[in-house]
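Left out: one protein chain. Kept in place: all the others.
Per-chain residue numbering starts at 1, and chain names A and B are given in the order in which the chains are listed.
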Amino acid sequence: MNIWEIIIISLIKILIIVVMLLLTVAYSVYFERKISAWVQNRVGPNRVGWLGLLQPFADVFKLLFKEDIIPTAANKPLHTLAPFIALFVAFSTYAVIPLGPPVELFGYKINLVVADVNIGILYVLALTSLGVYGITFAGWSSGSKYSLLGGIRSSAQMISYEVSMGFSIAGVLLMSQSLSPVKIVEAQHGWMWNAILQPIGFITFVVSAFAETNRLPFDLPEAEPELVGGYHTEYSSFKFAGFFLAEYANMAIASALIVTLYLGGWQVPYIEKLGLSYTLTTIIQIASMFLKIGALLFFFIWVRWSIPRFRYDQLMSLGWKVMFPLALVNIIWVAALIMIFNL
Amino acid sequence: MSSIPMEYYLILSAFMFSVGVAGVLIRRNAIVVFMCIELMLNSANLSLVTFSSYLGNPIGQVFVFFVMTVAAAEAAVGLAIIIAIFRNKKTVNIDEINIFKW
Partner (left out) sequence: MTFYDIIFYLFAAITLISALFVVSTRNIVYSAFYLLFTFFGVAGIYVLLGADFIAVVQIMVYVGGILILLLFGVMLTNKITNVEIRTGTVQLLPAAIGIGIFMGAVVAVMIWTEWKLEPAQIPLTTTKDIGHLLITDYVLIFELLGILLLIALIGAASIARRDQE
């Protein structure tokens, strides 16, 4: 493959990923509304299109046609920049997550990952830490006390939970002996999913993922009864859509990360024993990846409509006094596993 | 490998360091002074990585790792001190913090 072929293939991959992510985001908003309706014994959106399936597009157009208001007290450049930071971070994380095994298409061997970086997990961690900036700048530049409090809460929360997130990932890295997501998925062959081998780390990671994506029960940065809308109180129109999109894209990415790190990625246990053809196996594996992501997205939404919001001090003490020690225990547990069974 | 001579990287780091020193000397706000200290640490790191890479020896990068750890510790403690001072004096301008006891 010469350089141009690599560039073109990468561009096609990026395009596919972006389109898929946008569709996932649009429909997770739709399913969020449908599932919340189901939980609360309502009907939910059912007017636009069959069963309300075109509702996300109606929502997007509604937002685009609204007036874009910048408050007089706001700092204009940063106010405009903040949603773009959030969006950029949310979308670029996806580059290192493998969606399936390498496939042969038109004579090319294609890895189903945009960039197989050998320090991919660190890249993800670095980008997640960047996500704080969108929210912090949004909170500060709006010139409103609700936004500022939301921004401060959010950055404190995200920094705190990043610690336990990093330590849970360390357990996975010990197991796979590599920082590359592709290798991490390959290390979880058969039943050796990290969720089974290190359940404590799985739990701490999932909880941290909820906190990092600012989802209920940890959605204190935008807690409506206390802070109006948190950091996006002063946002409207396209910029609000940007934050909204980024939130759901973060949710999709958190799900994809959980699948990659703990639920075996695209692997289906013992599928090679079934003796299916190569093409069929690959298709089932890719489909299983999407199924797992979908199931986790459902889990995210389900939790949101089932569990009430934490108080801020409860959130902090949960992060530092429960999740962090548990993540440390997980590392010792994994080290012991590796020592005893020579994994 | 590159055609960029090692001196270019070093000069870049020297410029960065000087900018950092300038900030520490002329700015009044303690937090900006802090940022400039981070600039200086970064420029030192840059020259360490340069030497490490041009000598083909990873020890320089290990040192960068250590410097970053110390910088993180320094940022945490320094910021705590700044906040404590702000609580007592209601200012973080270093030219107004000029007595031993209040």
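Just so it is clear, contacts are C-beta pairs under 8 Å (C-beta built on N, C-alpha and C of every residue); 3 or more make two chains touch, one makes a residue touch a chain.
Bear in mind that the values here come from a model prediction, so they are computed numbers and not experimental data.
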Hidden partner chain, touching residue among A:S144, A:N214 or A:T282: A:S144
Candidates A:L87, A:V132 or A:I331 - the one touching the absent chain: A:V132
For subunit B, the residues touching the chain missing from this view: 1-4, 6-12, 14-23, 25-29, 31-32, 34-36, 38-39, 42, 45-46, 49-50, 52-59, 61-62, 64-66, 68-77, 79-84, 86-87, 92-93, 95
Subunit A residues touching the omitted chain (full complex): 73-75, 78, 118-119, 122-123, 125-126, 128-130, 132-133, 136-137, 140-141, 143-145, 148, 151-152, 155-156, 159, 162, 179
